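Worksheet: the structure to be examined is printed underneath.
Heads up, one of the protein chains got dropped from this complex, but the rest are sitting where they should.
Read from first to last, the chains carry the letters A, B and C; within each, the first residue is number 1.
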């Protein structure tokens, strides 16, 4: 069966050209970049070239890019590294409620370690209002971390405005751009951020390579201590092939970005138009300020994982923020924080598009998906509505 | 020029069979292991199979193996994760002076965070004496971390005895087996350890995959927070190809261990015999309790990096613990802690052998190296001795 | 992730629907948590001669509902009450550990349907009024390594 992959926010296939670029470093160029002989110095050179390419993707200086093993590591590094480095100035940090788990749980870890954390609410589109941030700032605040684009609802935050508020107050600003870098223009100076996380596997690069941008001159406490790799800021023998792959991926993403955005946006618009024709299906996230390849919905009266299984049986791969589809068995906190009732949030379904998706893929999806919705609604006890006790208005998450 | 690679402790080439095993996961099997459709579940299965193989290499249960991105990360995770998890019981930890930087610097970070750290001295062979450990233990001690085998001098510590002392005192015991796992038998129950670090690139596996063994039931605080990967103990999208490669590498290492040990030991003995024939060249580390492929020396009156460069010009790749060859520009603390004078430590040279080295490689090395020593001694002002002010006995590191 | 039997019962669920003149109806779960099952039964001469279900929930929940309605048909009330989470999971070739408790509500919904039937019949079942909540002892097929 032909597979239609609509889950680019989960991960991306590794592009052939990128694997080609990596292969020498998986074969004869196996040297440790710290070794002084040529086998080592070639590996070091390869890393530094990759650093330049990654830096160029985000408009940064190469020396400001620190390679990590994952977006999650970059986020942990940013939050804890800055909170610790600045703890003498204050012990309050601010994050939004729509952050990735790696930011949220780093923040909670800091909370346990004696920091105070404000979790900023968002509007119904998952957007942080600049005013909300302004009000949350105290004299103790040292760090604000707001996600650039949401992997769950596609909403793009007004980072420029938010970072300006932080700057006015002499507060360090981090943005998690894992879901956006390589998918929309991301420029650290445009955005006005001090730190920014990105991950290669979100733009056709390899798993195992990600990076944290740290504004030159900003002190950060390492997350992984040891040798002098990454200028003493991140120890461990470098994953040379993956880093080289990330460089190549960044280079290609930069070159192809306008075309890719145009391509996926066209498909996405068609997808959204087609799917929202079905009754009781709602677009989640911002209608316009969203990732160009991101289409996310709540389908009423049925559950996300069941949709995913039926879609998968048709060769369609997508994602869901429902409780049952998450291994943690909790409905997406992002959806709930946007005010979506917990019962409706169970019907979450997310399609994220990539360069290799075609119009025919969308046609196929649109021909199959409405039937799947109907079939599951036939099985659902709520096909006629949530009923008295389960009215939408009442399904606000208890807790 | 033919390259003779004698730096297996820096990193290993990736074996062809291992790359073969990884390739599907760098191509069509690119799924995120958390995704519920088959592309994802196949990736998850691949990881779990790799976990079984890694567990089997060290005689552990698969569920006790947590994948990390490097040996350094595993060591940071072990030290900080246990120190934090047990801080209510006490805030004293013990490490040796011959640990890898990733252990030493994690310990120093803990020191800054309010823990007390004892750095255990070693004897002239780099060995921790069990009595020294016994005496260092206080009521506050929660964790002891002693390296299994030294990458710098090859000495294998009496882990079994040391861990028994910890156990008697109800103290958690970690060993950094990055330089030993895959090179000598490493069995967590034999060794009696609660935690153990290992890294794939030290046994012909890929960079970017390593693991921490955590005894079942032992609570550890994550180093990288986020999603529920690795059972919530280590977040971040899994580096599936590298993990698969680590599995394959573990499987091969286990199968080939006796043969590999025999092979490298024979070559090593020849190498040591040949090189120590040169005047004023001393074996460092333990004469018998050492890694079978490890030959390390101090060559008097000349400096290590210069040796490395001249060796490299002959196609021979080795390592040194001299100040000039380290990017941190400090002579190896391991050598100094063994009582080797700082001036002599500058003459450090380390050859580490692997399966692919041949007897001919050793013959070649033995034919070239004495000339290199002579040549550098001709240039050295100390060829006739360290002189009055620089007698060996007086060259104890100042500081 | 799911066994063949689960996928079969999910993709081709048996006994979907509601019995219009049901003798007993039971519901278990809450849509805010993810799974709700509604089972209706038809009883004749102390035997369950028909059972239908409606389910809001994941693949496991739908498969469990289908399997429970299949298992229960032809059974006496007493026999039906012996159906447990474990026997349902076993009949399905196992369930992933994480789905064992949250999505495996079929036996509970069935029990509620039987209670409903009994109360309509005026049968006294002082104990059964409270759904038994036994901890599962065996989970046959769990995901490795978690």
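Just so we're on the same page, a residue touches a chain if its C-beta (ideal position, glycine included) is under 8 Å from a C-beta of that chain, and two chains touch if they have at least 3 such contacts.
Fair warning: this is a prediction, and the values are worked out from it, not measured in the lab.
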From B:26, B:39, B:302 or B:373, residue that would touch the chain that is not displayed: B:302
Of B:117, B:162, B:242 or B:323, the one touching the omitted chain in the full complex: B:323
In chain B, positions touching the absent partner: 301-306, 309-310, 313, 322-325, 327, 329, 331, 341-343, 346, 378-382, 386, 390, 395, 397-398
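The rule we apply is simple: only the chains that are shown with their structure count from here on.
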Chain nearest the overall Cα centroid: A
Per Cα centroids, the chain farthest from chain C: B
Between chain B and chain A, distance of the C-alpha-averaged centres to the nearest whole Å: 35
Centre-to-centre distance between chain C and chain A (centres being mean Cα positions), rounded to whole Å: 39
Interchain centroid distance [CA atoms averaged], chain B/chain C, Å: 55
Residue numbers of chain B (touch at least two other chains): 36
